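All protein chains but one are shown at their positions in the complex.
For subunit A:
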């Protein structure tokens, strides 16, 4: 409103003969509060180099103001402009004044850069010799960047890609940042006696497990042993919730457990056994959680061994005197998946439901009889084993499992999984202490997940060798420079980094530790795998001793912690168990990749605007500007048309993202059918949108459309980089080239043969690769192997992302998909636009 008023007033004043500064003066006096309206005229006067960059800076000589206005009333309101600012001089020539008046409102909104460019074009009169008009340095720099947008974008993209490939070289060695941890400073107390205990427990479990498969036998056994050790015990009963779409839970931490439990039937339940050691002399404010998942239906030797290991550590911890934090051992019943068991326990720990028809832990009507029956079955002496007990705020959690591997290695190995939902990572210190203790104390081989397909990639090896060569070269030049990385190291680092990025980008936790991260608890999963077969008693004992000492050491370190983990990094990629790339480094490639987007957007916008202004009166596109829309499409309001199109496509995408939930309400449909229905519906809706709103979409020139699309994409990518950096990084690598290169095919046809071929091929490839399902498939294929790819897998993938509350789902549907659709739209643009005539 204010803007419009200002414009009207301005027009009035100009009609009445108050030109240039005089008009400003009156306006100022009329309306002292709205200062920014006053500045509308500056856009018409600032002079700049034009977008092509070929023209020399302009000089505009102005006629002196017609009405001398005294400065006196204005000066007290604000200090006069600093004399150092070499402001441009020159009021618009009379013939352009009305045009400026009509544009003034828009220019107030636009960034000064774009506005000034337009002004430069507007002031394209006769350059007159005289004083040199200058604008601010920052504006000039911006204009320079915009003017050379092609060069800038090419340089930035290449630099970004190179920097991305250089990340493994830039990785630093990890170090334990928190001094209180003191890993390995205490001698391990885990002795061969504890190993004997673990073995005994293992035998008992295997005896029971083979005898009876009711599912509660092992829980009962664990319970008895926990009570014997002198720890508190309770059983936690939970109902699994299906892996299905549910109303949007994104960004909300507290989920309604009630609703889910209504859906579940009474017969399906799992039983977690939980033991708690209260630290002697501890104040019970903090706790360390140990988790061993086991399948109560079908327990294997490795799972039994991990239970045995956990129990022997637990019984050791019940005797030690150094505990300051309580120890919680959760033997999670992984009958319905590890994550489900751990997650439902955590949910009841943090958000218990008092409201229930029966009992303390609200689990529905059938709870009472079930638990009574169950406790009869369990027959563990002691009171109240169904009452949920707690042990304060969790300091850290360790999930550990023994996994028997097929391939034999020369040492026992330890695999660390750390990625939680939406690319969240536990504090690096937790990984550091595990790595330190495993390597330097227990002599284990520490691994983290890596992308095996990349390990054999020839191009990567080549890049690695080039880097090695480069490193040698730089060493010759200056021995202080340390770029030396061997080719093999580089390839391995890249493969690890790729898997790190992939799992973070997917937003799905790599293990049950992910459940802890949702409650701000640092947690990792440790997979211990022995060197030899576990059947050999001696090997098993040696392996148990190592594993037990490692976990005891980690607990000892965490127990030393006075404050919660905060010293080390939370935002990092691992390139090796002992090497990491911190956020300060990995931001650079992304920033470089995304930097050209706003510049190109601005360049396109200004170019279009200039051309529009200069050629408006002279020639009109016969196909593109209808007579009725002329007023709208002309002038600066044109970009609103493009924005409308972009907005419509985004709206469509948002609607599409909610469709799966509605579709999933219909039962008994295969994933393929669901996906096809979804696709059909989406295309229908898109067509409807086209029919309703698409009338104007062709009228405004593809440059503007591209400009607005790029602006939207860059905003989306920047937002996504805050939520889940890895997704944004991968997305940027796909979207940015696509956005930058896209041009209507018809325009490309006009270029030279060679250029045409390159352009068309690039555009088409990018359009195919940029299609979200294809991108997903490729990412998945590279990381996990292609295997059987079915149309239904996309639905399942979408379902997976949704059910894990992965922000990647939102990214794909809200940012990536509309961007891709718009790119296609531009590719198939019917008319080439005015730029071809320029």
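Convention: a residue touches a chain if its C-beta (ideal position, glycine included) is under 8 Å from a C-beta of that chain, and two chains touch if they have at least 3 such contacts; residues count from 1.
Note that in this section contacts and distances are computed from a predicted model.
Here one chain is missing from view; checked against "DNA replication complex GINS protein PSF2", "Methyltransferase domain-containing protein", "Large ribosomal subunit protein uL24m" or "Gpi16 subunit, GPI transamidase component", UniProt names that protein "Gpi16 subunit, GPI transamidase component". Only one of the listed residues, A:300, A:337, A:392 or A:671, touches the absent chain: A:392. Only one of A:303, A:489 or A:518 touches the absent chain when the whole complex is considered: A:518. The chain not shown here is touched by just one of A:564, A:644 or A:746, and that residue is A:564. Contact between subunit A and the absent chain runs through residues 20-21, 23-25, 28, 35-36, 38-39, 41-42, 45-46, 62, 64-65, 69, 71, 74, 78, 80-81, 83, 85-91, 112, 129, 131-132, 136, 138, 193, 228, 230, 253-254, 278, 280-286, 321, 350-352, 354-360, 362, 383-384, 387, 389-390, 392-393, 518-520, 562-564, 566-567.
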